[in-house]
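Every protein chain of the complex appears in place save one, which is left out.
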Amino acid sequence: MADRPRIKLPKEAKQGEIIQVKTLVSHLMESGQRKDAQGKTIPRKIINKFTCEFNGKPVFACALEPAISANPYIQFDARVDEAGTFKFAWTDDDGTVITAEEKITLKA
Amino acid sequence: MYARYGSLVVLAAAALALSAFGTSGQEAERKGIPAPPGHVFKTIISGYEFRSKETRALQDDDLENPGFLAIERAADVWKTAEGSEGKSCMSCHGEAETSMKGVGAAMPKWSERLDKPVNLEQQINICRTEHMKAEPWAFKSQQLTDMTAFVRYQSRGMPVTVKIDGPMSPWFEKGKQIYYTRVGQLDLACASCHEQNNGKFLRADFLSQGQSNGFPTYRLRDQRLIPLHERFEGCMFDVRAVPYTPLSDEFLALELYVAWRGIGLPVETPSVRN
Partner (left out) sequence: MGAINRRQAFLLGGGFVALTMMPMAANAEPSNDAAELIKKFTGGKEAASGKISLDLPEIAENGNTVPLSLVVDSPMTADNYVKEVLFVADGNPNGGVATLMFSPLSGKAEASIRIRLAQTQNVIAVAKMSDGSLFTERKTVKVTIGGCGG
């Protein structure tokens, strides 16, 4: 079952334009506070880090705690000085990393 | 003596604050559609109108709407072959956008073969077991809820159109009876809250008309898509009644009746609710 992150940003921008980037990823964000039917605590398992780079340079990042809702939504801005590729990464507590990329071109 | 009056003043202020809140924002100007003649409501109003502006904003944007994670998953599953026949949904139905348009808006629909109404979840499993020779998906499973939402999403924006006449008639009457019957320790019927008290607070809950046009819906509380019969179950739990079983005849009848109470409302799947 492919669980691709959902990302929205413009396909092109004027040089120097500040664009809005919206991201949404499927994840339970198990807080570590819940108990199962037997009363045992369900262990914490969340996405604890999100990073966004553009052409290899860091744009925006965040460290997340269990107080972030399931299916984390992260929206931020980016200034587009040149055409290139945005790379996104979501890191799970267990070390797995979900990645995605989006390209953007410059308007003439 | 005076202490008692003092506390009454505090409570009076609180009560005023409560009633002020209750009438602010979500007041009688709620948008709805005129009901057809003979309907229980004068204006039929979607649950969307009863939620906060922040919640509505989540539904209004397809990227911000968490329900779309399910839509994307199911869109992939639609094309994936499963079962001993080696077929996918696509093998028979082609592109869902075309073949499923309008289907979700007309559910539940009458099945000649089974001699009873059938809803989307049941129809999906009928396709899986009979045509794909695949295992049926369990009710409340992510796969079944995803696919139900995906199919209903193809009717998004289209009016709910459900048939209640002919062979559906006794099921409609049964659903109506369930809707108006008080149950549980709290001795409440669906109508107690959703017909007599919509637009008011039940403790901390703001009551809607209890429409089903947005189901399966992404509930902020559960942080996932919830199918309609799970919500029926939850409501019955909440009045301390023993719930009917999801996909039972009782809930089928109730689904049919509740769909009629929302006739003409646009399908909003995947909606966002509390």
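Note that the chains are named A and B in the order they appear, and that numbering of residues resets to 1 at the start of each chain.
In this section, a residue touches a chain if its C-beta (ideal position, glycine included) is under 8 Å from a C-beta of that chain, and two chains touch if they have at least 3 such contacts.
Every value quoted in this text rests on a predicted model; they were computed, and no experiment measured them.
Enquirer: Among the chains you can see, which ones touch the chain that has been omitted?
Expert: A, B
Enquirer: Which one, B:123, B:142 or B:274, makes contact with the chain that was left out?
Expert: Selected residue, touching the omitted chain: B:274.
Enquirer: If I consider the whole complex, including the chain that's not displayed, which of B:71, B:193 or B:225 touches that chain?
Expert: B:193
Enquirer: Touching the left-out chain: which of A:64, A:83 or A:100?
Expert: Candidates A:64, A:83 or A:100; residue touching the omitted chain: A:64.
Enquirer: Considering the whole complex, not just the chains shown, which residues of chain B touch the missing one?
Expert: Counting only chain B, the missing chain is touched by 8, 10-12, 14-15, 17-19, 21, 51-52, 54-55, 57-58, 193, 201-205, 219-223, 234-235, 238-239, 274.
Enquirer: In the full complex, which bits of chain A touch the chain not displayed? Write them out.
Expert: 18-19, 31, 33, 54, 57-70, 72-79, 81
The working rule: only the chains that are shown with their structure count from here on.
Enquirer: Report, in whole Å, the distance between the mean C-alpha point of chain A and the mean C-alpha point of chain B.
Expert: 30
Enquirer: Mind pulling up the chain A residues that touch chain B in the complex?
Expert: Contact set of chain A toward chain B: 1-4, 6-8, 22, 24-26, 28-29, 69-71, 73.
Enquirer: In the complex, go through chain B and note every residue touching chain A.
Expert: Contact set of chain B toward chain A: 61, 63-64, 66, 68-69, 72-73, 76-77, 223-224.
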